[in-house]
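Note that one protein chain is taken out, while the other chains of the complex remain in position.
For reference, chains read A and B in written order, and residue numbers begin at 1 within each chain.
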Amino acid sequence: MIVLFSDFGVADPYVGQVKARLSVEAPGQLMVDLLHQTPDFNAHAGAHLLAALAAGFPPGSVFLAVVDPGVGTERHGAVVTAGGHWYVGPDNGLLSVVAGRDTQARIWKIEWQPELLSSTFHGRDLFAVIAAEIARGAFPEHKLSQAEKLQVEFDIGDLERVIYIDHYGNAFTGIRATAISPLSRVSVRGMELAHGETFGRLARGQGFWFSNSAGLLELAVNRGSAAADFGLQVRRCSRRVKARLNNQNGAIIIHIGTCWAGHQQIVQGLEAGIAIVISQ
Amino acid sequence: MIVLFSDFGVADPYVGQVKARLSVEAPGQLMVDLLHQTPDFNAHAGAHLLAALAAGFPPGSVFLAVVDPGVGTERHGAVVTAGGHWYVGPDNGLLSVVAGRDTQARIWKIEWQPELLSSTFHGRDLFAVIAAEIARGAFPEHKLSQAEKLQVEFDIGDLERVIYIDHYGNAFTGIRATAISPLSRVSVRGMELAHGETFGRLARGQGFWFSNSAGLLELAVNRGSAAADFGLQVRRCSRRVKARLNNQNGAIIIHIGTCWAGHQQIVQGLEAGIAIVISQ
Partner (left out) sequence: MIVLFSDFGVADPYVGQVKARLSVEAPGQLMVDLLHQTPDFNAHAGAHLLAALAAGFPPGSVFLAVVDPGVGTERHGAVVTAGGHWYVGPDNGLLSVVAGRDTQARIWKIEWQPELLSSTFHGRDLFAVIAAEIARGAFPEHKLSQAEKLQVEFDIGDLERVIYIDHYGNAFTGIRATAISPLSRVSVRGMELAHGETFGRLARGQGFWFSNSAGLLELAVNRGSAAADFGLQVRRCSRRVKARLNNQNGAIIIHIGTCWAGHQQIVQGLEAGIAIVISQ
């Protein structure tokens, strides 16, 4: 099974072009679209989404994972095997969370370049070919070189941000629910949310938080939109944000306005009630 | 053939997660996405859409139908066979129109629960498994119990509402076109629409009504949007609305503002010209 994960969008021709290439290189392989609306250009959110979503896929699945704003520049391509899965994509951090969370992970750099390589579409011209070869059991060792580690590595801990908002308006955070007690208190913009098991147990329009089907802490509103009600959106931050504040009694704080610049801003955000705060 | 019908959205990861499960449980089965933008949470509109759209599918097709705002609560899961098709989904009315329109329909309650069951994603963890077993010819009798009827049943007659708006802005009603004479007069917000066979026979920008390719009465504007021009939207109403008024000469009236509270409001709506009126 080849699993497609990208920010190519569901409406554009890019996914179809990739599938045509995959089907030529690995005839008969099942191709499953997992997500093509990973937040645009956001390899960081993508890395955490990929790690959470991939867990439910069968062993041996080959993930073609492309969120690649640096396509055509010096960034490398990589192959990773981790958690019983294969991953092929750009070495820009996107594969680093799945790789970093498995101590047995193995990593290769892609050395090969096809004769015809669009400078803007390595997903089709390069990564799809490698993924197809792995999927059909012809591991392309001669096109790869083993590597100690990826060039770009994100922190493999939880990501204290909103990393995805679905079409209902439910907001995924990058915080694994196993890290949070059901007794934790979660508040958004100063308003405390109930903990719920599922939507139908809450009143219509009531906000709540829960452990979602991908194992992440999610904020939702029954029959409504958490994103709209609480003004949530996925943000890109140019550098790793230190959101865990020790002087806040160990609370996890997710700022939902601009990206945090530091401790002072967090405290201000907290006082202004413009953050998600999780007190364990 | 497994046919997917849901409100999971086309942009989110849910469909891919379901397909991965289906492909593990029923390898090699064709999976066809029929509709993933059934109006959110709206099992009533969904039930009528499903009944209209399913008619065109080959005998033996297995529909995995999930519009399930009550997931994880006490609502049951059901299997239905009707009209030569199989249906698997929540027992919240979604399957009740296809079931009710076939006097030979058979119904089962799903008794089984998988070991790992997300409280918010039975589509993946429970219904997909049952649908896959049926599709590969291994009817899971031991996971089911026969039932006389579904727990939630909607009226199997026509639904006098706008039940779907496509991306062009064409509006499907829940009224089967066979029930309407081409000589009927249809007006929206007091404006009478032409009856048309097809788009290209009308002037650009002209509104018309026709019997659509799913057998439903549809309102459209040639090269334009009926939804935008007439202010149409799909509404959820918390209870069955009695829209057929005998004292209006047998006209069918579809209110398009708020949900009807009763006769008085319908008459007011009619006077205000904010309804769709169909005079036979």
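By definition in this document, a residue touches a chain if its C-beta (ideal position, glycine included) is under 8 Å from a C-beta of that chain, and two chains touch if they have at least 3 such contacts.
Because the structure is a prediction, the values reported are computed rather than measured.
**Q** Determine which one of A:32, A:45, A:71 or A:107 touches the chain that has been left out.
**A** A:71
**Q** Looking at B:113, B:198 or B:233, which makes contact with the chain not pictured?
**A** Considering all chains, including the one not shown, the answer is B:198.
**Q** If the hidden chain were put back, which of A:44, A:85 or A:124 would touch it?
**A** If we include the chain that is not displayed, A:124 is the one touching it.
**Q** What is the set of subunit B residues that contact the non-displayed chain in the whole complex?
**A** Its contact residues with the unshown chain are 1, 3, 10, 30, 32-37, 49, 53, 56-58, 61, 166-168, 197-201, 210, 212-214, 222-223.
**Q** Determine and list the subunit A residues touching the chain excluded from the picture.
**A** Residue positions of subunit A that touch the missing chain: 9-17, 19-21, 23-24, 40-41, 69-73, 75, 118-121, 124-125.
In this text, only the chains that are shown with their structure count from here on.
**Q** How many Å are there between the centre of subunit A and the centre of subunit B, using C-alpha atoms for each centre?
**A** 33
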